[in-house]
Structures are given as C-alpha cells and as structure tokens.
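Step one of this worksheet: look at the structure below.
Of the protein chains in this complex, all but one are displayed in their positions.
A, B, C, D and E are the chain letters, set down in written order, and residue numbers restart from 1 in every chain.
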Amino acid sequence: MGSIADWEAAKLILLGVPMDCTTSFRPGARFGPSKVREVSDGLEEYSFYLDRSLTDVAYYDAGDVPVVFGDVDTTLALIKRVITELVSLEKVPLLIGGEHLVSLPAIQALADQHGKLTVLHFDAHADLRDEYLGQRLSHATVMRRVTERIGPRNLYQFGIRSGTEKEFGFGYEHTRFYPDAVLEPLRDCLAELGQEPVYVTIDIDVVDPAFAPGTGAPEPVGCTSREIMEVVHLLGCLNVVGLDIVELSPSLDYGDTTAILVAKLVREALLSIRF
Amino acid sequence: MGSIADWEAAKLILLGVPMDCTTSFRPGARFGPSKVREVSDGLEEYSFYLDRSLTDVAYYDAGDVPVVFGDVDTTLALIKRVITELVSLEKVPLLIGGEHLVSLPAIQALADQHGKLTVLHFDAHADLRDEYLGQRLSHATVMRRVTERIGPRNLYQFGIRSGTEKEFGFGYEHTRFYPDAVLEPLRDCLAELGQEPVYVTIDIDVVDPAFAPGTGAPEPVGCTSREIMEVVHLLGCLNVVGLDIVELSPSLDYGDTTAILVAKLVREALLSIRF
Amino acid sequence: MGSIADWEAAKLILLGVPMDCTTSFRPGARFGPSKVREVSDGLEEYSFYLDRSLTDVAYYDAGDVPVVFGDVDTTLALIKRVITELVSLEKVPLLIGGEHLVSLPAIQALADQHGKLTVLHFDAHADLRDEYLGQRLSHATVMRRVTERIGPRNLYQFGIRSGTEKEFGFGYEHTRFYPDAVLEPLRDCLAELGQEPVYVTIDIDVVDPAFAPGTGAPEPVGCTSREIMEVVHLLGCLNVVGLDIVELSPSLDYGDTTAILVAKLVREALLSIRF
Amino acid sequence: MGSIADWEAAKLILLGVPMDCTTSFRPGARFGPSKVREVSDGLEEYSFYLDRSLTDVAYYDAGDVPVVFGDVDTTLALIKRVITELVSLEKVPLLIGGEHLVSLPAIQALADQHGKLTVLHFDAHADLRDEYLGQRLSHATVMRRVTERIGPRNLYQFGIRSGTEKEFGFGYEHTRFYPDAVLEPLRDCLAELGQEPVYVTIDIDVVDPAFAPGTGAPEPVGCTSREIMEVVHLLGCLNVVGLDIVELSPSLDYGDTTAILVAKLVREALLSIRF
Amino acid sequence: MGSIADWEAAKLILLGVPMDCTTSFRPGARFGPSKVREVSDGLEEYSFYLDRSLTDVAYYDAGDVPVVFGDVDTTLALIKRVITELVSLEKVPLLIGGEHLVSLPAIQALADQHGKLTVLHFDAHADLRDEYLGQRLSHATVMRRVTERIGPRNLYQFGIRSGTEKEFGFGYEHTRFYPDAVLEPLRDCLAELGQEPVYVTIDIDVVDPAFAPGTGAPEPVGCTSREIMEVVHLLGCLNVVGLDIVELSPSLDYGDTTAILVAKLVREALLSIRF
Partner (left out) sequence: MGSIADWEAAKLILLGVPMDCTTSFRPGARFGPSKVREVSDGLEEYSFYLDRSLTDVAYYDAGDVPVVFGDVDTTLALIKRVITELVSLEKVPLLIGGEHLVSLPAIQALADQHGKLTVLHFDAHADLRDEYLGQRLSHATVMRRVTERIGPRNLYQFGIRSGTEKEFGFGYEHTRFYPDAVLEPLRDCLAELGQEPVYVTIDIDVVDPAFAPGTGAPEPVGCTSREIMEVVHLLGCLNVVGLDIVELSPSLDYGDTTAILVAKLVREALLSIRF
C-alpha cells in the first residue's frame, strides 16, 4: 500500500513486530505483520470515509523489527532501541504485532522522549495481572507494567470484558477504566485528552469474534468492526505520537477477514493521524 | 471452572447430555459437553457483568449422563431418571446438550415435581411438528411434545424464525409465540412470569450464525451474542428450576467461538440464577 | 424449493449463471448456483416475515445457463439471448451468479425490452472502473458498462464502501450514489422510483463478512444480514422486472452460512416481487 | 455413473445405506452414499485396468434404504427386508455405507437365501467384541454377530491391525484371521474359496489414512489404495453374491480423496464381479 | 531460491504461468506460481540427492507471464511469444503452471525452433480428447493438440490412469502410451530418446493424492513422490530443452505439502538438467 520511497520525508513509520514469545495459548501472532502486508495488496488506497488517499500521506514501511525467538528480554530491548531512534528523528511509529507485549518497549521509548505520556488501551482483556505463569513480562501483564511506567491514571482502558476479579478491582480503582464499550467512552474523553501526547494500543480481540475471528484468545460479545473503525477516525482529534495494533493471528483467521480488517484500520490510522 | 467438590452442599448441578440420536442432518452435538468443559479452562471465573465469581457459587459438575447411541427411548428414560433424582434432592439442573430432544425428559421430570411448569424456549426453529421423518420423538418435534405435557399456554417461544406454515399457525394460536426477537418480548413477560417455576431451554441456533456458527442447522438473521447474554442475565429475576443449552456442534464451530459463547452463557447462568 | 413443474404458468424464472471468467482473485463463484440449490433443500418454503409460502408462487427453476469457460464474449452473448427470450415471454428472470459481470447482459436484454430501465445496485465495491487489468468487460467495470447502456442517472448504488478515488468521484458526480448504508437510502428513494421498471443486482459482499464470509473479495464493515433481507422485502413496493444475486463463492464460505443466506434472500425475493 | 434405466434387466443393484446410529466417535458415515454419488460425476466410466466400461454392465442405482435415526432395530429390519427382496429376484446387492453394522442384515438376508455363506472382511479393526458400550449391536461387534450367523470358520478377516487382546485371541482361534496384510493372504485363499457364494465387506479404514483419511476411526499403517484396488480386481475370480463398502465419512475427508477412492472401488467392483 | 541476478548469463529461465481459464472444475491453478515461490523460501538450496546447490546453477526467475483472464487465445499467444523469445536467446524455459493448457504454446514455440521435438508427458489423465465441453483448447484436450503439432509418435505418455475408452484407444494406437507406471517405462525409453531435444510436462496429479493433494482433479492410485523425483533425476541423461510442472492448486493443498513437493521438483530439475 503506497509507502513512499523517501525515508527522510516520511513522518509516519510502519513497523512490523513479529513476536509471540510469551503467548501461552495458540501462538501465531508472529505472522501478523506479513499477512497484513499481503492482504493490503487487495485494499484500495483511497478511503471514502475520510476522502483521502494513502498517496497523500508521507509514510514509510520500514519492514520488521528482528525478533530473537526464545529471548524475550533481548527482543524487547531491540524494539525499544528501534523506537527510540525513530522517535529521536521525530517520526511517529505505527506498529503491527505480534503479541501485546510489544507495546511495552514502544511506550517506554515514547515516555522517555515525551516525559509525560497517556496510553489509550482497547482490548477484551484487562492485561493487568502482576504476573502470569510466573512471569512478570507477558501479554497478560503488559498493561500493569505500563501503569508502572506512566502512572495508572494515564492509562485509559476501553472495551475490557474479561479478567480476574483482582484485575477489574485494580482497573476500577487505579486506571481510567471503561469496561465493555469503546466508542462512547472515548468520545467522552476527547476533551479531557486534549492535545497531550497519546499512545494508542489496539488489541484486535477487542472486536467481537464474529468480525475478527483471527486472534488467539477470542472473547464473545465485543464491539463491532464499525465501532473500532470509528474509534480510529476519532484519533484525528488527538495528538497521537505512536500506535500499535496487536494479536492478529493469521492461522486462526477465517478467509483473511481479520487481517483485512487490521489492514483497513492501519490505512484509516495512516489517514487519520495528524502530524 | 471452579466446580466445588462438595456434592451435598451444591445447589446447582451441571450435567452434560451428549446425545444426538435423532439429528437428521450434520450430527455432532454429542461433543458439545466435552468441548464446553475444555474451553471453559480458558475462561475467567469472574463476570464483570454481574460482579460475581464462580467461586462464590455452590455448583457441582456431575459429568455426563450416559447415552445409549441408537436407542432413543432408553436414553430419554435414563435422563429423566437422573433429573428426577436431582430434583428430589432440591437441586437445580443445568444441562449442556446434546440435541434438543434432551429437554423433554428434563421438563417431564420437573413438571412431575413442581406440578405446574412454565417453559421458556429460545430457538431459531419452532420445533412444533407433530412428527418428523416418521418419528414423534425428534429434535424437530420436541416442543410439540412439551406442549402436550405442560399445556401450550405454558410454553413461551422466543426468537423463532423458521418453521412450516403449520408450525407457525400452531404457535400463533396455541403457545405464547414471539417470533424473531428475544430480548424485548422476554422483558415484557417478566411481570407475568412472576415467581412461577420456569424451565429455560436455549437452542444456541437462536443466535445469528455470525456469532454462533457451531450448530447443525444455522439459520441466518438471528439475535446477537450480546442479546442472548442479556437474556441470561434477566433469568435472575425469575424462579428458574432448570435450564439447558443445546445444539452446540463443535466440529462445525469456527475457532471454538460458539463453544466459548456457550461456556460463557453457562457461567452467566450459574451466576444469575437465584436459589 | 417448491419450483412448480409448469413452465408456461410460471412468471418468475430462476436461472443459475455459473460464470467466473474474469475473476482476478480467488475464483469459485461458478459453484454458487449449485450450492444455493443444495442448501435450499434444508430451507423451509414458508416465510413468516411475509406470511407466504413458495407453494403460493408460480415460479420455475430453469437450471443453469451454459458457460463457455475461457470465452467471455460468447458467454455474455449466450446469457443475453436467454434473458431476451424469457423477457419476450413476459417472464421475470431471477439470476443466481456467478460473478458480477453476469448482470450486464441481463440488464442489456431488459433495457432493450423496456426502453427505459432503472438499476438498483447493492455492493461493497463501486465496480465503476473504465477498465481493469486491461479489460473493459470485468467484474470491476460492470457498473460502468451499465451506465453506458442505461445512463448514469438511472443507476442507484447502495452500500458502496470500497473503490478508487476516481470511482467515488464518478459515482458522486454521475450516478445516484449512496455509499456505506443500504436500507435508509433505499427507503428514501422508494417514492422517486415509483412504478418504473427496475432491475436489482445484489453483490452478496455488500453484507458484512461476519454474516457473509463466502465471497471472493470480502470487505469489512458492511450491512447486516437483517438489513439486506429488509431491502429485499422493500422490493414488494417496486416494479421489479429482473433481479440477480451474485458473487457467492461456496469454497470460501463457512458452514454454508452465506449460501443459506443467499437461498433465503432468493426465497424472500420470490415471495416479495409482485407480478 | 451410467446406471441403466431398466430395473428388470439389471443384475447388480447399487444401494446406499446412510446409517450411523451406533457410531460412538465422530459420526458422519450417513453422508457416505450421497457423497459417493456426487464425486462419481467426475469419474470416467471406463477402467483401463479392466478395459471395460460401466456402459457394458447391467447395473441399477436404487437410491438409499430409508434409515430411522435413533432406532437401530427398525433400521436393521428394514435393510434386511430390502436385501431379501433383491436377493429373491436374483439381484446382487452392492451397498455403500453408512456404518459397518449395515453389513449384518445384508449378510443375514444372503445367508438365508444361499444356505451357506462365506464372508470376506477387510478392516483395520477386528469388530469381534461381544458387546460394546453395553450394546450387542454395534459397529464394534458386527463381525462377532456375523460369526454367530454363518459360523466363525466361514469368516475371513484381512488387514486387521487394531483390537483388544481378546478380539485377536478370538480371531486367531476361531475365524480365518489374516492380520495386517490384505492382498497376499487373499491370493492364497482364492483356490480354497472356489465358487462358494461369498459376501465381501470392505471397511474403508483398512486402507492407510494417508490414502483414505475420510473415516471415523483412522488407524495408521494400513494397506495402500493400490492394494485395495487389486483386492477388488481379484473378486472377479470368485462367486460374489453381495458386497459393501462402509465407514466413509465425508466430513472427515480431505479434498474428497476418500470418496473418490470409494467411488472408484465401486466402479471396479461393478466391472469385476461376474454374474 | 538463489536465482542469479544476471539475466544474460542465465541459461535456465524460471517462468510462472498463472492461467486457469479453461478449468471446468475447482479452479485455482492460477495461484500455483506465487505459492511455489513462497514455500521455496523454506527450502534448502542444496540437494543431497545430486550433491549440488542452486548457487552453482545459472538460472534466473523471470516472474510471471501476464494472463488475460477470460481470453484464452490472447493468453496462449502471449505465452508463445515469450517462450519464442527465450528460445531464440538459447535459454531453456522452466514453467510453473497454471493449468495444463499452458504447455501447448510452449511446445509450439520449441517445436518451431528445433524442427523436431519429443514430448514426455506425466499425468493421471490422458488429455487426449478432441474437444471438451465444446472447446478444442482445454486442459482436457491439450495433448491431442500436441500430437497434431509434433506427431503422435513423438508424444510419450506416462502414468495415465484415467480417461475415456476413446482416449485410451487413441493412446494405445497412436502415442507412446505407458499407463499407470512412470519410472520403469521412462528408464526403458532413455536409450531410445538419446540426445533428441525433449520437452517435459508434469501434471502434478500424476502423483498419488496422498503425496500431492493440492490439485483440481485428484485421481487415486498414482505414483509416489519418490518416484516422480527419480523421474526428474533421470532428466539429467536427456537433452531437455524445456519443462513445465502444472496443475498445482494451492487452495486445495494440505499444509502446503504439494507446493513444497513442486518446489523441490523444480529445484531438482534446475540441478539435473544439463545445458
């Protein structure tokens, strides 16, 4: 999809992060980035929703961050280094996962750069455990680690519908916690968020499995694909300094529907985000 | 999912009924109970909808009723005997099917016990034929048999969208017949139902195949998974003396979505039903 | 499904058109007609929506138009000849595709007969390119060819959500162009359409892939199956002289859901269309 | 496949028996007959192996025996009645299953007619249990029942590679038991079998799952498809008075390979059997 | 797989021909070339069978010949023009299909160049019909057309196991016809073939569906994957001036097995063919 050839001129940088090291059940998110690139060949560059085309946007597809399978720490450090460099060049990174843990080094790098950072988190799962299967760095703990870096009150969580009693307790008490719904609460927060730098992380399983079956931990009764697209359109009102869409698992997908949805969300994000 | 070890103390009894003897097209409902148990391992015990956890509920998973494949009469008699015994101990049975015919012996046992019984029936199909392929005991006739036992005015039917002209005629004339919709008509009936003993039977195909593909006779244009979950939440207002969820067919499912939905409905039912 | 035996008496003629010659990606629409016939065996003849049964309708299933694979021109000529003959006998043709290009000869034949013809086009894609991969006759150009025959102002397009900037430009400027939505804009046009002869073409991919996965170019964020069924019900208000439902691709379908939806839409169309 | 229209003249009668009532694991054999008919459309009528064509053979496809799902006794009685009638008209029945239990009534009917009957049994499983899950009539006991009718020394078993220690003990002691191999032992028995009337029953799972994956209980390390075809060719040396091929389960098949193999075996049988 | 960058120096030219226009049943061969390239990424460049590596071979992957879907004549003319040019530059074309009809223009171009040409044909089907579904240019007639160009005695056919009585009659009488087997008859022909220019066409369905399920018309009881590989190794003894491997249909494949087999055969061919 119409990535420009000119790295210097590009402001938005697309980056695949094919990591699924900590996935405990049904791995396969590592194939997300390549699948999104494949199906994006069949996608139009023009969005009638926004009446804009990718040919109008200075973005650059920088390929994939290398992943050392079996070594989480090294991989996270690598991701962080790459994002730090991008950010120092005033680029806005758009990541395609990979598992949800990839958000952590991206958020760390951006928080280092911007001093203060707000995170908008769209997900079926709270990801607020303190540890999971004995590990502190996991797809199930990633938002807890994020709260430790940016402060829990800077974490907005939307669409959460699954978690332990403890996680919901933590969410209600400490984060800005909007379970179940995504679109209305985001609309209500827009004014409050203003033009603070925000990082957006979308776990594709926030969408109902009817619309997005291709993910490792499908959770019934989620939002529609239309709602998540409107969420992305609203990002045009904010000061987005980074974004990721994670947990697409192509081998669990049906007819590439989820991959096409992710590709379309990436397109709408590229066309929505102001810079 | 956190079944307690103490049969004596348990009030709610989970029971698998892996029978699909009369299924004329695409059998496989027999694998429903084991699949629901399997996927429930990945489900949280806590429901944020109800802010309750399964650890708070005295329920017991009693395993599966034995099924004699190829012998419908014996199997039905067996189910009835098991339910009768449970009911005599003042337990509330929750059945996981299996084909829809398994509701019949459960309803018979409960009607014997309670004298009067109201049945709430959620289904895409009316199941009101007098006979089907020459058989009077079939998944397609089960609700007709139920009307003969409890009286047609005690049968409430919701969500029906497929049947012969005759079945719809019978429904409109004799049962409490609410085609197409599920949630609104149930809400309207709550006052009328009061605290009469009710048995609830949910054929999972009442849900649209987009949300519940794993069933033998998918019928487009059904209710959403959210609606059926809200239906289950409303059961907390009623005096539920038994419940079943039937016609999950795992081999027709996609990515276990339907099985996970059924498991979640079971969880919500366990947390909703008062006793 | 209860086709009558009497060709003479029949007014509505069902016709399969198993052509997918110009499909550039994921062929398979050729198997649409036979699959729809297969699954219609499991469908009731009675529609409670309309309280009518197929046994009340004089329709005839005339089988499939022969398709010469690898020779588009001959095949289109053949289809046109067949439709021309049907129309001269005052029959109303209902076509089951096959790829979208099959609409062209049908529309040409009906425009020849009626002098003026209005076309209602339901689709995810605009199909308004002037040429596609060097070809002027293609599933991606078919509506452009239609505008050349009937005049662009006689083409109503509903549900379009994908196309090039040029196609949307052409649509906004020349055709009656209602992107994204289907039901509301159609309702708004009913009065305007009055009793003019209209031809209706439904590309099944207008429906969201959650409800209709079995098609070659699934496009997320479409209408629901309920909406498209209500669209078909509205056809009873119009003077429909021909209809097609195209681009069902059974090998991409899941659990025959899309095929069953198409069969149901055909049933509702047979019961809705006045003649 | 070129069934002649003339029932009177036909000597070989093809009969589907879509029964899978006693299947305890992975049902679906009921769809065997219709699938074999479907794929036989794509099969040539000419066999170069035998240099004969189906157009040279007087056979008639008599459709399916009706099956009462959920009532094994009635169904078996029905099958027996149909076969008895065929046999009384000096027809040779060729059955397509369905589960293995369908062989029993066919063998009973033929034994009644011929007085003495030899049965050739090709299967991965011994099917010699005395009862299975409490039932005496089951796919797992069928050959034990056959020994009771025709005498164990008139049962030849080929290819058996799975069973309990007891079943193998019974086989070694009582039946003519040739585990593992199929082709060589059959060749060795030809002289002994002479022109006695023989009934042949082929459970398709005798073939290795690499060549025949579409069956309910696949058992690795079986014979090749070439070997089973040569087995069928050898039947031309014998006096075959009936034959069945059972346990094809189309929904477990891959790419219709097993169904095509069964259709091809049926063709070769029709061309091989002398009458 | 190590294609060299230097077109001038390359002698072997790999060419995809993604055409499946005349496929009457289960299209999809068009995706063959891209799938083979995809899976070849996971294949080693070294063959221990031949103790040679692709890095030692001067070959060049020239991409795909453009295909005009729906216009067989234009496409065939295009293929012929491309091959003619390659041949005039003394290159040896290796084609990956696509349907079997792509062999025809390649053979025509090579016969024009070499004057005399022998064709070795490996296939489950004779492809000797004079016309098929009214067409003279079809995957089912391609070898008949070849006989008309090069003379039937210059066509060697191996592995044929399906066809009409007429096709087998034509084969036995006119071509060098070796039904069923592939390896032994080829060995027997080596001396006779000597160093005459030969074109080799391998329809992957010559291999048994157990080893090569991914093809449109699987025919049980074929050769093994080991046999076809040894066939390719024997090509090193001959004067091969062109080769194709056709009828891989990736969407019908299981686990990419057939695609990997084709990729491996291509590698072995590149390493075997002398030039």
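Heads up, the rule we're going with is that a residue touches a chain if its C-beta (ideal position, glycine included) is under 8 Å from a C-beta of that chain, and two chains touch if they have at least 3 such contacts.
Predicted, not measured: the structure shown is a model, and the values here were computed from it.
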{"item": "Touch partners, limited to displayed chains, of the chain removed from view", "value": "A, D, E"}
{"item": "Selected residue (touches chain absent from view) among D:Pro152, D:Pro209 or D:Pro250", "value": "D:Pro209"}
{"item": "Residues belonging to subunit A that touch the chain removed from view", "value": "20-24, 26-28, 30, 68-72, 133-135, 137-138, 251"}
{"item": "Where the unshown chain meets subunit D, residue by residue", "value": "25, 160-165, 168, 179-180, 208-210, 213, 217-221, 252, 254"}
{"item": "Hidden partner interface residues of subunit E, rising order", "value": "42-46, 48, 51, 53, 208, 210-211, 225-226, 229, 254-257, 260-261, 264"}
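Everything that follows uses one rule, which is that only the chains that are shown with their structure count from here on.
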{"item": "Fewest touching-chain hops separating subunit C from subunit D", "value": "2"}
{"item": "Chain hops separating subunit C from subunit B, counting only touching neighbours", "value": "1"}
{"item": "Shared interface numbering between subunit B and subunit A [over half = same, under half = different]", "value": "different"}
{"item": "Angular offset of subunit C relative to subunit E [C-alpha, multiple of 5 degrees]", "value": "180"}
{"item": "Listed pair (B-C, B-D or C-E) duplicating the A-C contact set, over half by residue number", "value": "B-C"}
{"item": "Centroid distance [mean C-alpha coordinates] between subunit D and subunit A, Å", "value": "57"}
{"item": "Gap in Å, rounded to a whole number, between the CA centres of subunit E and subunit A", "value": "46"}
{"item": "Residues of subunit B whose C-beta touches two or more other chains", "value": "208, 210, 254"}
{"item": "Chain contact topology (line, ring, star, complete or other)", "value": "other"}
{"item": "Set of all touching chain pairs, with the criterion as stated earlier", "value": "A-B, A-C, B-C, B-D, C-E, D-E"}
